[in-house]
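Shown here: the complex without one of its protein chains, the others still in place.
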Amino acid sequence: MARTAVPGRLGQEGAGTGLRWRVATLVERRAENATASTLVLDVAGWPGHLAGQHVDVRLTAEDGYSAQRSYSLASAPGGQYVEITVQRVADGEVSPYLVDQLAVGDPVELRGPVGGWFVWQPGGTRPVLLIGGGSGVVPLMAMIRARRETADSTPFRLLHSVRSPAEGYYAAELTSGDPGLATDFLYTRTSPDGWPRRPGRIRQEDITAFAWPPQTEPMCYVCGPTGFVETTANLLVDLGHDPDRIRTERFGPSGG
Amino acid sequence: MADMNHHPDGHPASHGHGHGHEDSDEYEDGNAMAGPLSEIFAVDLTSAHGRCANCGITEPVARLRVYTRAPGLVGRCPHCAHVTLRMTRSPDNAWLDMSGTTTLRIPLTTT
């Protein structure tokens, strides 16, 4: 359904006019960890989206000052509401407001969905390898949810790199056992007691131990901070994965 | 693209205060241009394949290295760093420079 909805939106916006800002109101907020929360938003006239797309969020103050940031959509296409997951950046300008202050019923403006390259659609033939660094797991979660919602049977593997177990995202949902989804975690600073892998950044052994081998020709989606994505994409290519099957999305050091 | 900082102040430019100075932290990628481009074009240009006017290699716009902490967005070829796509936004105008791209192949979605 979302697949037809997205191209359809263009005509609705009117010829020659780009995407407009829509008003979204906060319906619910769920904490994901100590610094990140998921915002459930009711967006008037939401045209639908694809898993992996993002939105721009704009906040406007009483005096007309405005600030704008991009956030990946976390929810599966086709739901009544739209969800984004926001990590609070210390000394940030937008994220502390969204995580701590925006109240249920308050409006923000939202432009989207945007981005057509870092997306996954059900019905493909290739297995899917998802590798996320920190909040880079957000668009990958949308893909996992889209797969579940459509009862798609594409084999999925998710490798999520986080600093410590306390900084995970969607922990309960990811370990609840979607059939055909395997999940593993890498800890860069602190591992749980008895965890077999020493804490540290992603290495080639992590990928060979967990990822689909290049012979199975998986689609690889890698999202995270720029340094993480560069490292991971290079490791995948070194292991023999065709760069054409690697889709990446980077976010820089954020002013939040 | 969770929690990025593309264009505070309503400009397609950003001045996020970097936490480090490693070269790899200086840029994002062409996905960051999706929102600003959507304001102008009715099709998603980040999935379009552009040919670099300098080295001739073709890549999706999404794969460009995009420098966002600047008065505009500056997209560079991931192979040779040539500037292939630039955008700025004033209150009244959007400016787009594609002189560094020779051709752009835009997939037309048929549903």
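Note that the chains take the letters A and B in the order they are written out, and that residue 1 is the start of every chain.
As a working rule, a contact is a pair of C-beta atoms (placed from the backbone, for glycine too) under 8 Å apart; a residue touches a chain by one contact, two chains touch by 3 or more.
Note that in this section contacts and distances are computed from a predicted model.
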item: Chain not present in the shown complex, as UniProt names it (candidates "Integral membrane protein", "sn-glycerol-3-phosphate transport system permease protein UgpA", "Molybdopterin-binding protein" or "Vanadium-dependent haloperoxidase"); value: "Molybdopterin-binding protein"
item: Which of A:Ala90, A:Ala103 or A:Ala172 contacts the chain that the document leaves out; value: A:Ala103
item: Option from B:Asn31, B:Thr88 or B:Thr101 whose C-beta touches the chain left out; value: B:Thr88
item: Selected residue (touches chain absent from view) among A:Thr35, A:Thr60 or A:Gln121; value: A:Thr60
item: Chain not shown, touching residues in subunit A; value: 21, 23, 58-62, 64-67, 93, 97, 101-103, 106-109
item: Those residues of subunit B which, in the complete complex, touch the missing chain; value: 9, 11, 13-18, 21, 23, 26-27, 67, 69-72, 74, 76, 81, 83, 86-93, 95, 97
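By our rule, only the chains that are shown with their structure count from here on.
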item: Mean-CA-position distance for subunit B and subunit A (Å); value: 20
item: Subunit B residues touching subunit A - in the complex, by the definition given at the top; value: 1-10, 14-20, 22, 24-32, 34-35, 37-44, 46-47, 60-63, 68-69, 109, 111
item: Footprint of subunit B on subunit A - complex, ascending; value: 3-4, 6-8, 10, 13, 15, 18-19, 54-56, 58, 65-72, 85-87, 89, 93-95, 111-112, 114-118, 134-139, 223, 225-227, 229-230, 247-256
